[in-house]
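Left out: one protein chain. Kept in place: all the others.
This part shows chain A:
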Amino acid sequence: MDSSSPAVALTGLVKRYGDKTAVDGLSLTVERGRVTAVLGPNGAGKTSTIEICEGYRRADAGEVRVLDLDPVRDAAALRPRIGVMLQSGGVYSGARAEEMLRHVAKLHAHPLDVAMLIERLGLGSCGRTTYRRLSGGQQQRLALALAVVGRPELVFLDEPTAGLDPHARHATWDLVRELRADGVSVVLTTHLMDEAEKLADEVAIVDRGRVIASGSPEALCHDGAENSLRFSGPPGLDMGSLLNALPEGAKAFEVSRGAYRIEGEIDPQLLATVTSWCAQHGVMPERLTVERRSLEDVFMELTGRELRS
């Protein structure tokens, strides 16, 4: 097994449905042993891209390598090595959670201990309930369990926490982190900014079928961007005077009546300068906050739109 090749390598991927182009020349490399989030609004082409990697769909153009295999041509060799979490469904409506999990375990050579997985994902409470009567969250966690039970090298999680309560979401995140720690490569799609920021080593921002930016969340948030300092105070403060006190390159605005924003390299010195300027002018800077640029901001800057969810 060549473990030096990337987990996923996509080059110039195109997928059309009729005259609608869902994936439009997308290129992406996913390194092994990392958590990679494909982030984008609904309809950006995330699911189509993932389904091409999983071998469910053929690309109309471009090159696809998953674990150095062709997902369609080499499907028989690839399938045992990947785990797939579908966005919904996938289980016989009359099957019980444990029954389905034990079944999929039996299809693999060295499956995980099913009892452990049930315990880890809190599926014990499902008992004899059949799939169609499980709650959405239980169905979601079962789908995750089904993706990992065969001890795959690479798992694809399509919107793994959509519709989960915060507790279940954190349990899912913990499991994803543990997968990474144990050397499993994880590709997940999400339209949740905080999920990508907190969970992923690498983020690929997808919009209209293309990757428009990629890198670590930190790099994406810092790259060329300035952080900002915000505070509120009496309206009509003299921004020119404040600007004179600030170092070269910083900017100061009254964003709206009584709401101020300073952009630039926000360091302790600058913070001190702002507060001492406020002290000199008898202004109490209320709700003073230093804001890091978030992926949300990055997305907005790149596309001029908000992430629809």
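The criterion applied here is as follows: a contact is a pair of C-beta atoms (placed from the backbone, for glycine too) under 8 Å apart; a residue touches a chain by one contact, two chains touch by 3 or more; residues count from 1.
Assume contacts and distances are computed from a predicted model.
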Omitted chain, identified by the protein name its UniProt record gives, among "Imidazolonepropionase", "Sarcosine oxidase subunit beta", "Transport permease protein" or "Indolepyruvate oxidoreductase subunit IorA": "Transport permease protein"
Listed residues A:Arg180, A:Arg230 or A:Arg261, member touching the removed chain: A:Arg180
Of A:Val148, A:Ala171 or A:Ala213, the one touching the omitted chain in the full complex: A:Val148
Chain A residues touching the omitted chain (full complex): 33-34, 54-56, 76, 79-84, 86, 88-95, 99, 103-104, 106-110, 112, 116, 146, 148, 150-153, 177-184, 198, 201
